[in-house]
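My questions will all concern the structure given below.
Here the complex is missing one protein chain, while the rest keep their positions.
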Amino acid sequence: MYEGIRSPAVHMPKTMSDLVSASTRFPNATFWAGGTFIMSRHDYYPTRDSNDIISLNEVPELKRINRTDRYLEIGATVSFEQLLTVGKQVLPGLLQMTLERSATKIVRKQITVGGAICTPQIRLTLPGTLSALQAEVEVKSCMGPKTETRWLEINRLYDKKGAFLLKKNDLVTRIRLGFEREDFSCHIAAGDPMTNPGETVMLSFACFHNQSVVDRFRMCITFPTSMFLIPHEVDMMMHGTMLPLTTQQIERVVRSIMEEVLSSSDHEIPPIQVERSRRFIESALHELNAQSLSER
Amino acid sequence: MKIECTIDGKHLLLTVNSNKPLNLILADELETPLLTIRCRDGSCGNCVVLLNDEAVLSCLIPAFRLKGARVLTFEGYQKTRFWHDLERAYEDTGSHPCPHCYASKTLIFESLLQMIVKSESGASRDEEPDEETIVREIGLNKCPCLDAHEMLDIFKAAATYRRRRRVRRY
Partner (left out) sequence: MIHGIVIRANIDSGTLVGVTLPKQDKRFFILGPEDVAGPNSVEVHTENFPLFAGSEINYKGQPIVALFGPDAETVEVKSREIEIDFELTTEVQPFHPKHEHSPIKYHWGLLDQGFAQAATVLERTYTDRRVWTREDTMFQVTTWIDDGQLKVKVPTQWPFHVRDTVASICARTKKSVTVYPMAHFSTKDEKILQPSILAAIAALATVKSNSPVMLSSRFPTYKSPIIIMRKTALDAQGKPIAEEVDAQIDQGAFPLFTGELFKQVLAGLIPLYPLEAFSAQVRIVESHSPPSHFFGDLGYSSALFSSEAHASAIARQLQVNPSNWRMKHYGETKERAKILETPPVPRLRDLIGTTCTVSDFARHCAAYELQRRGKRPFSAFLNYTRGIGIACGAGISGFSTNSPYHSSSKISVTLDANDQVLVNSSFYPSRKITTLWRSVISKELSVDQQSVRFIDNDTSKMIDTGPEVLSLDIERSVMMIGECCKAIKAKRFQEPLPISETVSAKSIVSKEQALFSSKNWGCIILELEVNTITLVVEIRRVWGRFTFNNPPEIDRLRLKFRHIINESLNECNIMPIHREGAPPIMDIEVDSFGDEAYQTSATSALRAMVLAAASAALSQALNRDVSAMPITSEDIISYIRREE
C-alpha cells in the first residue's frame, strides 16, 4: 500500500439488486467485468485517485447463457471463451468466426461480451458483428431508487464515429440474438485495433436471402477510433435483388458504401483504411456470389 | 487490501493496492528479475504466468482477483516435472524461443499441452488444438523469433512426451 495512492475499494455484489444498490451508492465507481480494457490503459496504474470498483462477476444473471423460444440471451459477463465453448451449436457462424479471430484463447477467457461492447474510447470487432446480426442489448439505468430497463438495437449504443452513447450509470446486462441464421456471412479484418488503430479496418457482413433473392443485407464497417458505419441505404437498395450480383451491381454497392464512408468523417481518413474498406466490401460481395453460384 | 495467495508454491499474505497488476506484484514481492519487456497494455504477450493452472497475461490481472489463487511463474514452472517435456521438445527439434520470450512462449506451450490432457480425459469440452489454434496462441507473444512450423514441431514433440507421461501414470 502506498501513501498518496488510494487503493480502490472493491465491491462484489451477489445479486442484481445489490448491484443496482452499489451503483447508486457509488456513482463514480467503475464497473468491472473482465477488466482487460481497463488494465490495458497505460495510465490506469498507478494513479492518485482510482475510482472504486464494482465487480460484476458474482452476479449470476450476468453470467448466464439462456435459450428462450425466440432468442439466445447472453449475460454481459460471459467471456468470449465461455460463449464459444457453450454456444457452439447455437451461435451464428459469423459470431463464432468473430470471437475466434478477435483474440487468443488465453485472452478470450478474460474478455467479456459486455466489456467488449462497452469500451469507451475504442471500437473493437464484436459490436460490428452483433450489429450485422441485428442483436439487441438490455440496458439498466440505475437512477437512485428507480431502475429503468429497456432493450435497444446494438447500433444505438454508438454514433457514426463509434463513440459510446450510454451514460455513466447505464449498465449493459444482456445481449440477445434471434435464432434465424444468416444464409451468408463473412468477417474480414486487417490490422491490430489496440496497437495500430489508424490502419485497422473490420468488416462484418450478413446476408439473408430466399431462393437467391436478397431479403436482408447487413454490413458494418468499423475503424477502431473513428467509425462505426452501418450503410442502411444499401440494405434498401439490395432488398429484392437476384443473386449472383452483376459487376455493375457490385460496383454500385461499393460506390454507395464508400461515399458514405468518406462523408461520415470530418477529417481525412487514412488512405489505407479507405483502400482496405473498398477491397473488403468487394471481396465480401464476390464471396457472396461464389456461394450463391455453388448452391445452384 | 490484504490478499492470501500462493506464488511458486509459497503461501503469501500480500498487502497491496487492490488494482495493482500481477506482473508488478511478482516483480516487487518476489524480487524476480523484472520482466524486461513490459508493454503495460497487454500487447506484447511477454508477461504470461499460470494462474490456477491457466495461462494469463499477468499485466491484465488485478490484485483483487488473486484471493486464494495459485500463481506459477516460469521460475516455479521449471521446478515441475512438466517442464521436462518442453525442454526435451526443444532439444529434439533443435528449435526454441529466443531469450527475450523464452519464458512466456514456454508457458503458452504448456497451456496448449494442458488442453490435450483435459480433452483426452474428458475434463473439458475443449478439443485438441489444431494447427491454426497452436499458431495463434503462441502468436499472443509478439516476438517473431519462431515461425509457424517451428511452433508446430515443438508442440508435436512435447505432446508426444506429455501423452507418454499420462500413460505411465496408469
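Every chain is named by a letter (A and B) in the order it is written, and numbering of its residues begins at 1.
Throughout what follows, contacts are C-beta pairs under 8 Å (C-beta built on N, C-alpha and C of every residue); 3 or more make two chains touch, one makes a residue touch a chain.
Note that this is a predicted model, so its numbers are computed, not measured.
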| item | value |
| --- | --- |
| Contacting the left-out chain in the complete assembly, out of A:Thr47, A:Gln121, A:Thr149 or A:Thr246 | A:Thr47 |
| Per the touch definition above, residue among A:Glu61, A:Asp235 or A:Glu282 touching the missing chain | A:Glu282 |
| Missing-partner contacts on subunit B, residue numbers | 17, 20, 28, 33-40, 44, 94-96, 98-100, 131-132, 135, 144-150 |
| Contact set of subunit A toward the excluded chain (per top definition) | 2-5, 45-48, 188, 190, 199, 270-272, 275-276, 278-280, 282-283, 286 |
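Just so we're on the same page, only the chains that are shown with their structure count from here on.
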| item | value |
| --- | --- |
| Whole-Å separation of chain centres (CA-atom averages), subunit A against subunit B | 29 |
| Partner subunit A, residues of subunit B touching it in the complex | 1, 15-21, 24, 40-43, 48, 54-57, 59-62, 64-65, 108, 111, 125-126, 133, 136-137, 139-140 |
| Parts of subunit A lying in touch with subunit B, wherever the complex brings them together | 1-2, 5-10, 35-36, 39-42, 44-46, 50, 53, 55, 85, 104-107, 109-110, 192, 194-195 |
